[in-house]
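Here the complex is missing one protein chain, while the rest keep their positions.
Letters A and B mark the chains as written, and numbering starts fresh at 1 in each.
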Amino acid sequence: MTLNMGPQHPSTHGVLRIALELDGETVLRAKPIIGYLHTGMEKQAEYKTYTQSIPQTDRMDYLAPMLAAEKLLAIEAPLRVQAIRVMLVELTRISSHCVWLGTHALDIGAMTVFFYCFREREKVLSIYDQVSGQRMMSSYIRVGGLVMDIPDGLLDRCQKFVDEMPAHIDEYEKLLTKNPIWLARTQGVAPLTAAQAIAMGATGPTLRGSGVDWDLRKKQPYSGYDSYEFEVPRGTNGDAFDRYQVRIQEMRQSVRIAHQAIARVRSFGERGEYRLRDFKYVLPPKEEVKTSMEALIHHFKIVAHGFFPPVGEAYQAVEAPKGELGFYFVSDGTPRPWRMKVRSPSFINLQSLPTMVEGRMVADVITAIGSLDIVLGEIDR
Amino acid sequence: MADDERVDNPFRVLGQPAPPAAPSDEPEAIRDEVEKGILFTTVENMAGWAVNQARANAIWPLGFGLACCAIEMMAILGPRFDVSRFGAEVMRSSPRQADLMIVAGRVSLKMAPVLRQLYDQMPDPKWVISMGACASCGGVFNNYAILQGVDKIVPVDVYVPGCPPRPESLLHGIMKLQEKILLSKPELGPIPRPRKRGVA
Partner (left out) sequence: MALTPERVEERLRAAFPGMSIKRQEGPAVRDHTVHVPAEKIVEVCTFLRDDPELQFVMLSWVGGVDLMPRTPRFEVVYSLLSIPNNLRFTLKVAPNDENPRVPTVCGVWPTANWHERETYDFYGIEFVGHPDLTRILLPDQWVGWPLRKDSPLGYQEVSFTHNTPNRIKPSPSLTRLKPKKVKYRAQ
């Protein structure tokens, strides 16, 4: 029997369609069919400048485009900016894992966790709201720095959040980790061995849940991650329960990193430099624009035209909450990239879905999709 | 008269019957008057009011969450912006059980026939809220892959702008829709088919 898990279904992962061939309850073949959210971002990026692509790719994911552009230009953001970026990115990681846990638990049937997780997520969204005015896709991080300096009171708010968060994570664990229903639904379900995970190109918690020690923040550090102390959790069996454990531990480690990042930003000062002073590529501060002629010309050129990167190409990847998110830019010297290719982790992690569920029960398909933590915006771009 | 009515009350609920043709002769006119039920006008008004209140205050959305706006739609289900105080206690996944379709997110050309099919599967009365800039007009994405506005394929009642709209905005949109429902003229029974003249 062929069953179509159609593009619209209650597990709120987006518009994913899976064609299942069943024999009773056993899945014989599962074929994910994607493309229902295809947005043509890669084509559209060829018509926009690098800065204009930021809100576009935000609608897909957060940090990486700036880093690829910065690698292409061979500039590096100042240390204070790096610390602020790390702080905001770790908060994003926590909020992304909260959404994942809430929806995954909701799919499996634990509705309470959904409400708890969204309550925490609201706090992170208010922090983002204070920083940039936008709750989710803030476009706060730009090439060479940030849009504007962080507002007063932000560090205290972040500090309060990271102080309270471990208690909330304990709450989630209390509800789920030793729960016999949860264990029955996730232990041994949707297994992926390490060799399979590497062959299928999986990254992020999907890969680490199978036992492979690969985290870009440790192996190919960017944005000052090598100066923070944290651990990378790993699973053993590669089943859904291990991936759950990996993400919960990652939330705890993110809290740890955020603590250190907040302390570091405080050490640089609550107000300070928030952009690189390389005016060929980065906008000069407004005070100088109003007084200095060169700064005015640079500002005009960058805003009206865009900056002119050298001819070449660069690929930079970051460890997004879902896996390795990378951007590949080919530049021809004009302000618009010639080609922007996105290596989106969910696209590749979803490929391992058939390996995980063939031969298993239908209900495990839902658990498998949930434990992969996919975002259709990223998959379809 | 009919055209006037159309302009004066632009918020007709879908499925409102067209005003019947004017009767041509005397017995037909009398029959029409009797069937309109002059005696029952007050009851009809009250029943209409009650039906509208029921429809507005217990509106069940079909959460058609597509992209980023879906996350904000999930946020209104959360504890901070509680949508169940507006009657949308449950988000039905089946279109047959829902009466409000919130199109949350960008509609790609591959998804458009699916959207239309889901809309057709919803029973009357149904409303559509187009949430976000992408559903309303294509949003940030004006290219080969995205439908420039979901109103090209389904009739939309309320547009909620934003990218993504804050949950308060979406709640404001739902409240506007409730006002619209309360103002509209519901049909209380089966939609009358146009009768052939001379047949009872």
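As a convention for this text, a residue touches a chain if its C-beta (ideal position, glycine included) is under 8 Å from a C-beta of that chain, and two chains touch if they have at least 3 such contacts.
Bear in mind that the values here come from a model prediction, so they are computed numbers and not experimental data.
Enquirer: Quick one: jot down which shown chains the absent chain touches.
Expert: Even though it is not drawn, that chain still touches A, B.
Enquirer: Of the listed residues A:K160, A:K219, A:K290 or A:H305, which contacts the missing chain in the full complex?
Expert: A:K219
Enquirer: Among A:R119, A:R157, A:H259 or A:R343, choose the residue that contacts the chain missing from this document, as touch is defined above.
Expert: That would be A:R343, which touches the missing chain.
Enquirer: For the chain left off this view, which of A:P55, A:G188, A:G201 or A:G224 is in contact with it?
Expert: In the full complex, the listed residue that touches the missing chain is A:G201.
Enquirer: Given the contact definition stated above, which residue among A:G14, A:G102, A:P284 or A:P309 touches the chain not shown here?
Expert: Considering all chains, including the one not shown, the answer is A:P309.
Enquirer: List every residue of chain A that touches the chain not included in the displayed model.
Expert: Residues of chain A in contact with the hidden chain: 34-35, 38, 40, 42-44, 47, 71-72, 74, 198-201, 212, 214, 219-220, 309-315, 317, 324, 326, 328, 330-331, 338-339, 341, 343, 347-348, 351, 380-381.
Enquirer: Which positions on chain B touch the chain that was left off?
Expert: 7-10, 109-110, 137-138, 142-145, 148, 175-176, 179, 182
In this text, only the chains that are shown with their structure count from here on.
Enquirer: Please output the residues of chain B touching chain A within their complex, sorted ascending.
Expert: By the definition above, chain B touches chain A via 63-68, 70-72, 74-75, 77-80, 93, 105-106, 108, 110-111, 114, 118, 140-141, 143-146, 163-164, 166.
Enquirer: Mind pulling up the chain A residues that touch chain B in the complex?
Expert: Checking each residue of chain A against chain B gives 6-10, 12, 14-15, 35-41, 43-44, 55-56, 59, 99, 103, 114-115, 118-119, 121-122, 125, 135-137, 376-377, 380.
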